[in-house]
Every structure is written in structure tokens, then in C-alpha cells.
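Part of the complex only, each chain left as placed.
Going by the order they are written in, the chains are A, B and C; count residues from 1 in each one.
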Amino acid sequence: MTSLGFVGLGVMGGRMVSRLLKAGYPVRGYNRTRSKAQWLVDAGMHWGDTPRAVAEAADVIFSMVTDTTALQAVIAGPGGLLAGLGPGKIYADMSTVSPAASRDLAAQVASRGAQMLDAPVSGSVSTLEEGRLSIMVGGNRAAFEKVHPILRAIGPKVTYVGGNGLAVSMKIAINLSLAVQMLAFSEGVLLAEKSGISRETAVEVLLNSVIASPMVKYRGPFVLRMPEEAWFDVRMMQKDLLLALEMGRQLGVPLPSTAVTNEVLTAARGMGLGEKDFAAVVEVLARLSGPTK
Amino acid sequence: MTSLGFVGLGVMGGRMVSRLLKAGYPVRGYNRTRSKAQWLVDAGMHWGDTPRAVAEAADVIFSMVTDTTALQAVIAGPGGLLAGLGPGKIYADMSTVSPAASRDLAAQVASRGAQMLDAPVSGSVSTLEEGRLSIMVGGNRAAFEKVHPILRAIGPKVTYVGGNGLAVSMKIAINLSLAVQMLAFSEGVLLAEKSGISRETAVEVLLNSVIASPMVKYRGPFVLRMPEEAWFDVRMMQKDLLLALEMGRQLGVPLPSTAVTNEVLTAARGMGLGEKDFAAVVEVLARLSGPTK
Amino acid sequence: MTSLGFVGLGVMGGRMVSRLLKAGYPVRGYNRTRSKAQWLVDAGMHWGDTPRAVAEAADVIFSMVTDTTALQAVIAGPGGLLAGLGPGKIYADMSTVSPAASRDLAAQVASRGAQMLDAPVSGSVSTLEEGRLSIMVGGNRAAFEKVHPILRAIGPKVTYVGGNGLAVSMKIAINLSLAVQMLAFSEGVLLAEKSGISRETAVEVLLNSVIASPMVKYRGPFVLRMPEEAWFDVRMMQKDLLLALEMGRQLGVPLPSTAVTNEVLTAARGMGLGEKDFAAVVEVLARLSGPTK
């Protein structure tokens, strides 16, 4: 069976490895903080002392980190993932970075004789645990075919979208809808509430309507009670909207609903809500609204 | 069994009556153009020569027409529905009119000793046929309780939201999300396409993602091929967004994503797409976008 | 010399009559509250007991009231202005009403053998006092030519724009820029302030820059200290923006900056600032912004 490597064993990455182990794959993993990965070692994962060690020992290597800076930290240098790659190996990065950064990295990987795929996911921890995660893949088609069955063990919906960098482009195109849907949902809730409907009833009806995407179902209840811990915070979401707006400018695609939503996220940060779940857009509107009748 | 009346036997109203007949209710119906109702008469519906005749013969009367003007036409005058109402009767209007207009009508109904409910629906013809329609109800609670089982024969999700006019308020709060979700979806599709992903693939991925509300699933494919006949056209949708924006102004609720979407609908009308399905927002953005790579 | 009539002797109308008297015209005036017009009677104005009496006694009649409702009140009924019109007379309404309402009224005036012009003004009390008011005129060209010298006694910039209703259309097109310019100015002031520049300095620099329209020069200092009394309040401005957006929809002209500004005005009302000068948009943004460095 293909031997796997996995760098970045946080909330998402750790659960992915857990699924891969259950599917019978041998996995060697690395995490900046080793203690957080102990549960995976207990479950059968091999430990690698550096990203390079993980890459050297595996046929297919995955990474899952928070942003471009964190990716750079595990990729570069003498102990970095890149140094461990070589001919025949496939490296799939599941992080969300800019399409340009992803393509740059793919070129470096190719210069070492290996192949890179960008494979970002759509969905949160609970989507992953329920086995309903979507994975988009960009890069060489043949490399994709080899990795396809492994990705299916992580999430059932795997789609090949085209060349390097296109999967992260697709991911960003999804995320802008997430943010805009949440803003539109909040506008609907507040309009109903100020009309005289209880907020609880408004949420219930909206969750039973044709606008109830899985995202709306997850986050809708947040307008009744914001979660202690953000699933995806205002700053992370704004990072993705900025990538979208920047792509829009370069490609000449106007994104009016995205631009307006981005300003509401800016307002959320101005109000000190930058580390709250992005459902905090409802708080921005509420602060501007008249007293409830 | 309660005897029912139904005024307005168009695409939606006709199918509702069909479901009521199948559930065993005796129904007397009226439509401006009688020939369009023949299939219901064949199925056992009694014909009423005027809205008034329908109202006089029934315990509970429904209406389902396109807008305030059409509603006025079946309500008012010597042969109108209002003239046929009296003590003990319940009248449920399922049309989408402004909350203020609905409350005015409720007062007129009350002055004749009857009770009115506003009972707009969320969903389209196919939702209705699949037995998944949502119905929101506003008005007197006791009147709602009497009508509740009948409404459940039309659609399974029936929610009482509060006093007169509040159900249409709720309906408008839903519809603004429909329009905004469609715009955000279109922005995502075009951004992906200009990045180099085929439009077909972009749609497929988005329909498999957490943004895929039932609305997005219905209308998403329209960005690949617009339907010959609009399910809900730009002008109808703009009518609802105007109601939302007007309510927002009166209640002091800013609706930034709704306002921006409304301007894109205005642009669609400027481009001559007023009678196309509101999925035509994608055409507005496409016209403004650079050539596909 | 042409005998003049003037209905509506408030802040603007009164000062207009004062200028007409100084220019040597005989003027008969009417105001709902007579006491407020005493200073004009002292200055030589004749009093008319009703709008009709004013219209009957004059060759050219003006009106200047706050909105459509107020206009209706002086126009209609047995003592109304309309009843006093007849062949050869010219009636110029200087109020800002909707283009459609203005055209309707013009048709009524024509049916009495008289001619109507819409002649709204751009500028405030101080502009008027400084003799720098702009007047736009819509209606029959020959009627305009007769009234032209009289209007020039009120304000020096008189422009004929076309048929009935077009001058109020033009006025609305101006007012949307007023509101948007104020919002853009406020964005600039706050951005500078949060960067570390004092608000006073930011205002000073902006007032010395190429964005300093007369409106910006008047209202810019309001972001340092809001005036006790609004020059033009949020609700009045929103009334005009609604007319603009409604016209945009009908004519198929998207108005993105107007739509966004209108939502900020809605927010201002939500915050209880509806009766403040529309410079209050700065308060909306300030409430959403982070603490000043």
C-alpha cells in the first residue's frame, strides 16, 4: 500500500490522518508541537522528526497548515519538506494560499523531479467528521489519478479542476459565497426581527427555507448565540476575501457582493470582533439598526 | 370536513388545490380564466362564478395571486371575495404583497367579522410538487390552529410567525437571501472561470460545496444555460427587493448586500433582461468581465 | 411690470420674495402661517388670503413647499392655487417632488389653459443669500422665456433643461451626488484620522484639495461639529435618494454609489440620527471604526 506522509497535524490535519489510518494506510506525520500529535501516534501513526524526514520516507506527502507563512516554515530550509522530495514522489498541499504562491511552489517541487497538487478542502471539522468533506484538486492529471483513492478516504467528494493553482482559485470562489451568504442571512434575520418576529422564529423559518445551504445550517444558530470559539474567524475570512478581490482585479471580474461584505468584515474588526466567527457580521448590522419594535 | 374555497388557480394555486382534493377536502374554486381550471373541475373541484360565491360557500378561503393589483381585483367590488366573508370564516392569502397592504386587508376582513391570515410560501413549483413547500403564517393564533391541518396538506413545513403581516415580512426576508445568494454564486463562477477553470466544472464543484442551498442547486445550472421560461423573473425579484429595502428604511435596518444586488438587477433590466430568470445577474457580471483566459 | 404671486413663504420662499421685491416686482404672497410672512408685508408684499386669491391676482405664480403632500395642500380644493389659474397665466413650482407627480400636475394646469414649469433650485439658504443659487427649469420653452428674467432676480444661474418634469429629474441627479460626496469625504476624514492625523488637519487639507466642491466646503466642518439644526436632514436626503433609485430602476440605470450611500443613511436612521444633517453619515462610519491611534 502507498506509504503516506502528513505535515501539519492540527484540528483538520489530525482528523485527516485519523481517517487515513482507519482506511489502512501507513502514515508518517510531523507537527510543530509534537504533544498535540500523541493521540495519532497512539493510533498507529509513525513520527517524523522533520518535514524532510516525513517526505523522504513517503510516496505521497500531504501538508495542511494555516497560511502562506506557515507553509513557508515547513517547506523551506535544510529540514524542510522540499528537501525531502525527489523523482516519483507526489506532494499535495491542502492549505489555502494564493493561487500565485501555489504555482510558485509547484515549480520548485517540479525542479526536484517530484509533482505537486493543490488540494484545498471545503467544509469544517464537523463536515470532515461526518465524512462529507469536499476536496478540489489542481495539478497534473496523472498525479491526481494516483492520489485520488487516498483523497477519497479523507472526504468523499473529490473533484479535479485543472492545472496547478486552480484548486485554490476554486476554493476562494467558494469562500466568497460563504461570507456573502452569511451577510444576506443576517440581513434577513434582522429585517424579520425589527418587523416584530422573534429572532428564534426567524432563524427557524430561514433554516427550513430554500436558502438553507449547509453553511447556513451550521452558522445560522450563531446569530442566536455566538460560539465561544470561532470556527473560522473574521480575520481568516477577510484574508480569503482579499485574495478573491485581488484575483478579481487582476482578471477583470467585478465582485460587488464580495466587496460590500468585505467592508462589513472591516467594520467587524473596527468593532473589535476580528477573532470572532465571521457570523459576527450580524453584530455589525445590529449595532446600526434601530431598536427592536 | 371543512369546506374550502380557493381563488387564483394558476401554476401554484392550481397545484395546491390538486393536493387539497387528494387529501379529501371539498374545494370550490375560482379563476379569472375558467378554462385553465378545467383539469381541477375534472378532478372534483366545484366551480364558483365569482370570488364572492367561493367565499360564501366555504368555511376557509384561500387566495393565491401575483401581486397587490391582482389581489385588489379579486377582493374588491360586489363580486369580490371580501363581500362573501362573514362571522366565523377564515381567509388565508398566500400571495406576496407588502406587509402594510396585508395588514390593511386584515382590518377590512375583521370589520366583516371574519379573520384573515397571511400565508405566503417559500419554494417553487417543483418544491410544491415534491411536497417540500414551506408555508409561513401570520395572524390570529386560534385562526391559525384551525387552518393548520389544511395547510399541512399543501406543504409539510408550516410555521406560525406572529401577528398579521408578519408572514409576508418573513417571506421578503427570505427572498432577499435568494437574490444575494445568486449574485454571490455568479461572482464565484466567473472568478473561477476567468482563472482558467471551465464553467461546467466550477458549477459542479460549487453545487457539491457547503454553499449549495436548495436555491443554488435549482438555479446553479442556469449559469450554464438560462431557461427558456423564467421561474421567477428579474422584475418580480426586484419587486421583492424593493419591498425589503423599503422595510429596511422604515425599520432602520441597513441591508448592504441587498442594496448592491438590487442595483445589479437594475443593470439586468437596463440590458433588456427584465423578463429573464433572476439568475440573469450572471450575464450582467459577464458583460463587465475581461475575456476568459 | 409683470405681477407675481408666491405661495409658501418659508425659509427659502420668503427670501426669494424678498429678492423679487428688491428687484422691483409687485408680489402677492400666501403662507399657511401668516405671522411668519409679516416681515415681507412690511417690505411691501401684498397678502393673499388663499393660494387661489394669489393665483387670480397674478400673471406668474410661484410655489415653494417641502414635499408632495404639502404641494397637494396648496394646490387642490376650492381655495387652491389650481382653481385660480386660467389662460395666459404661468405657474412655476420650485419644490422637489417626483418627476411623475410634477408631470401630472402640469397636465392639470394645462387643462385650465395655463402653463406650468418645474423650477427646483440647487443650493441652500446661504447660497440664495449670496446670490449664487442655481435654478433648473422644465416645461414649455416659450413659457420659460417669459419667466426667465424673473428667475434671474432670484438666482443668477438659470438653465432650461427640457420638457415638464425634467428639471426635478435634474435636481434629483444633483442631490445624489451631494449625498455620495459627503460619504466619500467622511471615509477620507476617518481614514486620515485613524492613520494618526488630527481630524482638524484632515478637514483642512481636504477643503484645500481638488475635491472641495461648494457642498464639501459648506458641510466639511460639520464632521468637526455637527450643527444644532440640520440644513438638510437625513430623512429629507433619503427621500431624494429614494426618488433617484426609483428612477434608476424604471430607466434601467444602475446607481451603485447611490445605493450604498442610501444604506448608510438607513443606518443613520437606525442609530436615531434621522433628523440630523445628512453629514451624520460620518457618525455611522465612526461608530463602526476601531479606536483612534
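Here is the rule we go by: contacts are C-beta pairs under 8 Å (C-beta built on N, C-alpha and C of every residue); 3 or more make two chains touch, one makes a residue touch a chain.
Remember, predicted model here, so these are calculated numbers, not experimental data.
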item	value
Total copies in the full complex, given that 3 are placed here	4
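Please note the rule applied: only the chains that are shown with their structure count from here on.
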item	value
Farthest chain (mean CA position) relative to chain C	A
Copies chain A and chain B - rotation angle from C-alpha fit, nearest 5 degrees	180
Centroid distance [mean C-alpha coordinates] between chain C and chain A, Å	53
Gap in Å, rounded to a whole number, between the CA centres of chain B and chain A	36
Where chain B and chain C are represented by their mean Cα positions, the distance between them in whole Å	40
Touching two or more other chains - residues of chain A	256, 260, 288-290
Of chain B, residues touching chain C in the complex	238, 242, 245, 248-249, 251-256, 259-260, 262-264, 266-267, 269-271
Chain A residues within the chain C interface of the complex	256, 260, 267, 269-272, 284, 287-290
Residues of chain A that touch chain B when the two form their complex	99, 122-124, 127, 134, 136, 157, 159, 161-163, 165-166, 169-170, 172-174, 176-178, 180-181, 183-185, 187-192, 194-198, 201-202, 204-206, 208-216, 218, 244, 247-248, 251-258, 260-261, 263-264, 285, 288-290, 293
